[in-house]
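Some chains omitted; the rest stay in position.
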Amino acid sequence: MDYTIKLSQYERMLAQYIEQRDERALYKGQKFSRKMLEQHVSPEDVVSMHIEVVKRIIPHVDQKVMDSLEFLLEVMIGYGFAYREHQSLRTRQEQLDAEIDIAANIQKSLVEGEIPSGHGVDIGVISKPAKKMSGDYYHFVQDDHSISVAIADVVGKGIPAAMCMSMIKYAMDSLPDYRKQPGDVLSSLNHVVEQNIDPSMFITMFYGVYHADENIFSFASAGHEPGFFYNHKYDRFEELVAKGSVLGLRRHSNYTEYRLDIEPGDMIILLSDGVTECRTEKGFLERGEIADIIRSEMHSPAQRIVDQVYYNLEMLQDFVLRDDFTLIVLKF
Amino acid sequence: METRSSVPINNEWDIVQARQLGRQISREMGFGHVDQARITTAISELARNIYLYANNGEITIEPIVNLGKKGLKITSRDKGPGIKDIRLVMQDGYTTSGGLGAGLPGVKRLMDIFKIDSTLEKGTNIVAIKWLR
C-alpha cells in the first residue's frame, strides 16, 4: 500500500473520530494498526503520519503542540530500532524452527518402530516432546519367545538431549545379540555413555523383557522413574521398583535383574518423569493420581489408556508440557 | 457493578458492541486509560476469533471480586469447530500471528488469568481475567 493511501486512510479515520468520538472509529483504528503491522510499518512512521494529518485537519494548532509531537517522534525512533530487530529475530526464529522441525523428524524416524502385537500382549505407547525434540526414548524388540522394551530419559531437554538420545539409539542397535538380558544391556550402555557423552549429561533407563513361554517379566533400571505393576489378582497397583545408578555416572556399573510372574489381566506401566512431574495449579500430581486415571480406563485397549492419561494431564497443566512425556502400557 | 453483560457475536459490527461494552465496564471499574484501551483490544481479538472461526458466539463481560481483589472477567463462548492443537495455537510467534503479537497468545500475555477449553466439533470456551491494581 502506497504512503499517500495510508495517509489519507489515517486522515479519514482520525477526522471521523474527532467528529463522532465513537467506538466504531476506534475499531477502525485497531484494524488500521493491524494492517500497518502486517506491512512492517514501524511505530515512528505511524507517529509521523499522525503529525502530518494533525497539521492538515486541525486548523491553527498551537506551535507547542507541534513541537511536543516532534519530541514524541524522536522518542519513538528508538522503538523503531527495537521493532526492526523484532522483524529480524522473527526471520531467524523461523529459520531455526524449520531446522528443528527437520531434526525432530529425523529423530522421530530414528525412534519410531513397530509396536509389537504378538504373544497376547496389548501395548499402548504415547511419547510427546516438551519442545520439538525429545530427550525421551523408547524401543521394542519382539522375537519368537519374548518382547523387550526399553524406556530412557536424557537428563535435560531440547536439542542437546535429543542429540544424546540419538546416540543411545545407535548404541542399542549395535549391541550384540548375546547381551540382551536387562542387567547386561544396561551395563553395556553405561559403558558407551560414560565414554562418549559429555560428563554433564546423564541418562536414566529401564529395560525389561517379557518371556512369553514362562510368563515372566525380567527387568533392570538405571535410576529411571519407577513404573507400576497392576496386580490383577489383588486388584491393586504396585510400584515397579528396581535399583541401579544412572547411565554415565561411573565407568563400570552393575545392574540387578528383577523378575515378576505375570498372569492374565496384569499390566505393566512404564513412564518417564515427565508424566509424574506434571505440575498443576495445586502442585505436583501424586503418583497415585496417575494410577487412578489408569484405573478408570483400565478396561479399554492399551493405546486408549495412554491417550486418555495424556489428554487428562495435558489439560491439568494448561497445555504446557514442562518435560518430555512418555507412557507405555503393556496389558497381559 | 454486579451486573453481567453479554454481547452475541454474529457479524463484524457486534465486535464493536463488545468493544464498547468492555470499554464502558473497565472505565466504570476504574481501570486506567491505557488499560481500558488494552482490554478493549483484547475483547476485540476474542470477538474477532469467534466471528472468523466459529461464525456465532457470545462475549460476556463482568466485574468480579476475589479475596477482596477486583477484576474484570471476559468469557468467550462459541459452538464452532473447536481447536485441534491448543499447544500449537498458544505458541508464540506461531505463523498465524505474523508478527502482530495478537491472537490468543497476545490476549493471554495481556491478562492475568487465561483459561481455554476446546473440544473438536463442540466449540471453544475462553475465560480471561484482568485484576485491577
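Note that the chains are named A and B in the order they appear, and that numbering of residues resets to 1 at the start of each chain.
Note that in this section contacts are C-beta pairs under 8 Å (C-beta built on N, C-alpha and C of every residue); 3 or more make two chains touch, one makes a residue touch a chain.
On a predicted model such as this, the values are computed, not experimentally measured, just so you know.
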| item | value |
| --- | --- |
| Chain copy counts across the complete structure file, not just the copies drawn | A x2, B x2 |
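Rule of thumb we're sticking to: only the chains that are shown with their structure count from here on.
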| item | value |
| --- | --- |
| Chain A-chain B separation of Cα centroids, rounded to whole Å | 27 |
| Chain A residues within the chain B interface of the complex | 23-24, 26-27, 30, 34, 37-38, 40, 86-87, 90, 93-94, 314-315, 318-321 |
| Contact footprint of chain A on chain B as seen in their complex | 13, 15-16, 19-20, 23, 40-41, 44, 86-87, 90, 93, 95, 98-102, 115-117 |
